[in-house]
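Mind having a look at this structure? Questions to follow.
Heads up, one of the protein chains got dropped from this complex, but the rest are sitting where they should.
Let's look at chain A:
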């Protein structure tokens, strides 16, 4: 068989340039152009939009965005990891059913998930009525909008992704290494944290990064489930771009968000690699 010719590699490079680099370049150009309140923007060069972003208000928004996504990613990984380890020890049939159910969750749109959760957490029809009926609380109450509701929603979306990233390496892990650790004197929990977790560090970091990046771009759930102070940067970008017709400012915020995301992803993967080398 003949080797694949090198020029075939140009095709993905071309696609990447057309659909990623060019739009990114446009966004970069828009972010330094002049805002025209009547229309979109007037080409030019000014850094006023970046300057506007450097305020206490947007610093807080950025902190909320990163905090919410880090929390959602951490919760997803902490829940998904033991779940996946447990799932991998089940019969093949059970594994298939569980994975299909998880995949079907991915087919639900963010809107449906958001409205379902806001109903479930509401005062009139929500889960608090069940707690009230059981006598756990004095009267039904609303759990939404709140930070808790927002993180719950993001976790609901992120969990299947975390499982799907973790599943292949977890199911490939030799079950005998756990037994080996047990025979050699490790308790069940020690074998789990001392042998299973370190051997899957790469997968754990990968799942964390995926959920983090994925939830960072979520702009619907914060509006459906969060209070206005829980609004993430993605919500503000949407707000500026669509409702305030301030495309330059929205573009500048997008670039900030991207830089912060890249920095965090880099940090996380560096942490994953260093630990493995140690």
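The working rule: a contact is a pair of C-beta atoms (placed from the backbone, for glycine too) under 8 Å apart; a residue touches a chain by one contact, two chains touch by 3 or more; residues count from 1.
Here, contacts and distances are computed from a predicted model.
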Query raised in the report: So which of "Alpha-ketoacid dehydrogenase subunit beta", "ABC transporter domain-containing protein", "Phosphoribosylformylglycinamidine synthase subunit PurQ" or "D-inositol 3-phosphate glycosyltransferase" is the UniProt name of the chain that got left out?
Result: "ABC transporter domain-containing protein"
Query raised in the report: Taking the entire complex into account, which one of A:42, A:177 or A:242 touches the absent chain?
Result: A:177
Query raised in the report: In the full complex, which of A:9, A:82, A:198 or A:266 touches the chain missing from this view?
Result: A:198
Requested in this report: Please give every residue of chain A in contact with the chain that is not shown.
Outcome: 174, 176-177, 179-187, 190, 194-195, 198-199, 201, 276
